Structure formats: structure tokens, C-alpha cells
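Below is one structure. I have some questions about it.
Every protein chain of the complex appears in place save one, which is left out.
Now for subunit A:
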Amino acid sequence: MTKPNLTVKDLHVSIEEKEILKGFGIEVNGGEIHAIMGPNGTGKSTLASALMGHPKFEVTEGQATIGGEDLFDMDVDERARAGLFLAMQYPSEISGVTNADFIRSAMNAGREEGDEVSLMKFIRQMDDKMNTLEIDESFQHRYLNEGFSGGEKKRNEILQLLMLKPEIAILDEIDSGLDIDALKVVSKGINEMRGDDFGCIIITHYQRLLNYIQPDFVHVMMQGRIVKSGGPELAKKLEEKGYDWIKEELGIEDEKVGQE
């Protein structure tokens, strides 16, 4: 099996004709964890949504490939089946559909008829992963995200990640609204995925999460593109000194791109 790869080049994305991403590029390979950091309003979540194919965002320029295939040529579900996963900041609530039914349908979505995951195997895996994430048994019989607390929704996103085992995952502010215990649990889940057949982009405001998930690369986003990259030490420096020194260094006055 070839190593997972996500390559994004010179990406421009607009929402309602306002350009949010202005020439964003990144390459993520299996075995790598990239952290994308930056102040509010610099286009981080837009990046996540646009790569997954959110209907509100329009890609106006640039390329993206997953495993060498053109990402923007695919519908949302095809992107997922090609190995892309987005843990969303605000996942939808869907009444009447149980978590278990949904996750099982999703696991079978990429499979041929007759090759579906057996019920026994599914139950075993669910039990195992829910155990890892310290999720109560009743969780799987509740309706998808309906009435879930913020923390429960985040855990549910990570549960899906562990069950679906994508090649490339984008985690969009998976740490926001989590207390320290929940953060540890969620990190444990993500660390379980680490390995050559998994690449990950973690989008976050805070260095806090990176204490538990050691990134290989850290990127800082401003004005809709990456303005600085480095190793884990960059995150530490940001934690200590904030973002102003980067703005000074690069002569940026307003890091935002107009949204939020």
C-alpha cells in the first residue's frame, strides 16, 4: 500500500464572493502530524471545510490531491471514500438515526455489497473504541449528536475517526470546549491512530492540545495562508510569546481575512 498523501497547492477559497484563503499550500504524508495554528479569523476552519467540500465554500483557484487523485473533482462522499476525514467543529444533529446505525452505515459505505462489516465485528470494535474514549454504553443508541453536550460531540467525532480509520484526517478545533480530562481522552484516541498509514492536520488556537499530541510540523496561518512553519518548538514559542512577534517579523498589521 502506498503511503497516504494529501497535497494542497496555491488554494484560493471564497465564501459569498469574499476570498478567505489566498494561496494556501501544504503536503501531508502518512506518519506525519501537522498542527495549523493561528489567531481567530485567519481562515483555518475555511481550509478544513473547503477540503471536505462544504457547500458554502467555493474553490476559485489551486489544486488538491489525495493519493494522487484530484480532490476537487470528487463529491463530498467520494472524498471520504478516498480516505479523507474531517472532525467537525459543529457537527450536525440528526434525529431518529442512532449513532450505531450511522457509524455502521458509514463503515459499509466504502465496501462492496457482500463485503459489509459483520455485526459482531462492528459491536466488538465499537465497544473497544468507546472504551478508549471513555464513552458510556448508552451513547451508541442515542440519536446522532442530538442533545449532545459540546464535549460529547467532540468525542463522537473522534469515535468516528477511530471506527472509520481514514488515511488523512483534519481535526477542526477538536479541543475547543473540552476540559483537561476530556482533552486527555480525545488525545489518547488520536494517538492510537498514529502510524505510517495515517496522516493528520490538527487545527487549533491553543498549544494545550499539542502537549498531548506531539506534532511533527507546526504551521502558522495568517491572512489566509501559511506564513511560518517549523517543528514542535514553534508551538511552544507561540504559547510563550503569542503571535505578535510573527506579525512584526513579517510586517503584518492585520492578520485576519475579513471573516468572523
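Note that contacts are C-beta pairs under 8 Å (C-beta built on N, C-alpha and C of every residue); 3 or more make two chains touch, one makes a residue touch a chain; residues count from 1.
Here is the rule we go by: contacts and distances are computed from a predicted model.
**Student:** So one subunit is absent here. Using its UniProt record, which name fits best from "Carbohydrate ABC transporter membrane protein 2, CUT1 family", "Chaperone modulatory protein CbpM", "Threonine synthase" or "Fe-S cluster assembly protein SufD"?
**Tutor:** Record says "Fe-S cluster assembly protein SufD".
**Student:** Per the definition of touch given earlier, which of A:Phe72, A:Phe122 or A:Tyr143 contacts the omitted chain?
**Tutor:** With A:Phe72, A:Phe122 or A:Tyr143 as choices, the missing chain is touched by A:Tyr143.
**Student:** Please pick, from A:Met88, A:Ile135, A:Ile174 or A:Ile202, the residue that touches the omitted chain in the full complex.
**Tutor:** Of all options in A:Met88, A:Ile135, A:Ile174 or A:Ile202, contact with the hidden chain holds for A:Met88.
**Student:** Which listed residue, A:Lys9, A:Lys22 or A:His54, touches the chain dropped from view?
**Tutor:** A:His54
**Student:** Kindly state which of the options A:Ile123, A:Leu164 or A:Met193 is in contact with the chain not pictured.
**Tutor:** Spelled out, the listed residue whose C-beta touches the missing chain is A:Leu164.
**Student:** Which parts of subunit A face the unshown chain closely enough to count as touching?
**Tutor:** Contacting residues on subunit A, toward the hidden partner: 52-55, 75-77, 79-81, 85-86, 88, 91-92, 94-97, 101-102, 105-106, 109-110, 143-144, 160, 164.
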